[in-house]
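The structure appears below as structure tokens.
With one protein chain removed, the remaining protein chains of the complex are shown where they sit.
Our next item is chain A:
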Amino acid sequence: MSEQQHITLPEGSIERQTQTLNLGPTHPATHGVFQNILEIDGERIVSSESTVGYIHRAFEKIAERRPYYQITPLTDRLNYCSSPINNMGWHLTVEKLLGVKTPKRVDYMRVVIMELARITDHLICNGVVGVDTGAFTGFLYLMKHREVAYEVYEEICGSRLTTNIGRVGGFERNFTPAVFEKLEKFLKEFPVALKEFESLMTRNRIFMERTQGVGAISAERALNYGFTGPNLRAAGVDYDVRVAQPYSSYEDFDFTIPVGTTGDCYDRFLVRNAEMWESLSIIRQALDKMKTLPSDVWHADVPAYYLPEKSDVYTKMEALIYHFKIIMGESDILPGELYNPVEGANGELGYYLISDGGRSPYRLHFRRPCFIYYQAYAELVKGAMLSDAIICMSSLNLIAGELDA
């Protein structure tokens, strides 16, 4: 900057001074409660410092008092754009601790829901990148179809955003015909909208110039900063927990891991778009596989951990006992220590769980991907323009709820 200047400015002149700008914590362009204190020279960012923790809710502490099944609603509120993945990740962790083996159909049902959640998360992120570069239209095209996905959740678990979907051992109820109808509707209509969205954005000159080379990170730096998920893949590392450490029968599916090369906002955008296509294909495969399996299985046969049918509770003694034990949080939990990751929509979501055999975890730690990779933000925006910092932030897919736990 200063070496480009041809005029020698006197010491302490106003042109030599930098300004401090508070971006956030409630700025509409930060899409969440983040504060970035930027030191700017004109429009160029000299340095930045991020403050997080505005919506810290002490989930890890609360989890130390709750029975296992009551922790699921806490996980909803981490990455609330794709809460079903968080819920399933928690169920899978507890199942791994308890040694519960779920039937194939349950795995496939979970895959359908998780991939649907991944699509809803990516479409928001990519839509918002569009909004921040000045194109609101694409966002609205996609948003219309998120509604259908949310209706699917609603049909299964009754809620839409903070879903608390599924139980340890399976689902709370079988998929109703309406679920399959809505899924068919989504699979039919969403690809059309996504295609439209891509043709609107991907080769758009303005969009490309706004995003290419912005917020770029090399694969080496990305790994050092603990990047995971689409952000790491955009830098060219094909790491995906679904493949590296398959869970919920992901090994049965045929899909590719899209990777980028430059790790900039444009590549992150492309990787997310490509992942949405892969997710659509996985959902189709899962639905096909489910057709070959008996349609009345939606949970594992683990009466000690899975709530019995309500009618059985009123008529059968064992069902009543199990119901009581589960609701009171008195199920027998084995002691153990494990780290179980799932591929969340923005990275590797890990659950580090220590059980001492008590009714609640001794310690539960969430590995929250965006908390870890947000550290790189200062490096990503250094020397960039102020408007690039905004795009960089939205294309990292930062979710305040997850960041602050």
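Heads up, the rule we're going with is that a contact is a pair of C-beta atoms (placed from the backbone, for glycine too) under 8 Å apart; a residue touches a chain by one contact, two chains touch by 3 or more; residues count from 1.
As a working rule, contacts and distances are computed from a predicted model.
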### Message
Tell me the UniProt protein name of the chain this structure doesn't show, selecting from "4Fe-4S ferredoxin", "NADH-quinone oxidoreductase subunit C", "Amidohydrolase" or "ABC transporter permease".
### Response
"NADH-quinone oxidoreductase subunit C"
### Message
If I consider the whole complex, including the chain that's not displayed, which of A:Val237, A:Met290 or A:Ile326 touches that chain?
### Response
A:Val237
### Residue of A:Leu23, A:Leu38, A:Val52 or A:Leu307 in touch with the missing chain, whole complex considered
A:Val52
### Task
Would you indicate which residue among A:Glu64, A:Asp252 or A:Asp312 is in contact with the undisplayed chain?
A:Glu64
### Query
Please identify, in ascending order, the residues of chain A that touch the omitted chain?
52-53, 56, 58, 60-62, 64-65, 96-97, 221, 223-226, 237, 239, 244-245, 336-341, 348, 350, 352, 354, 362-363, 365, 367, 371-376, 404-405
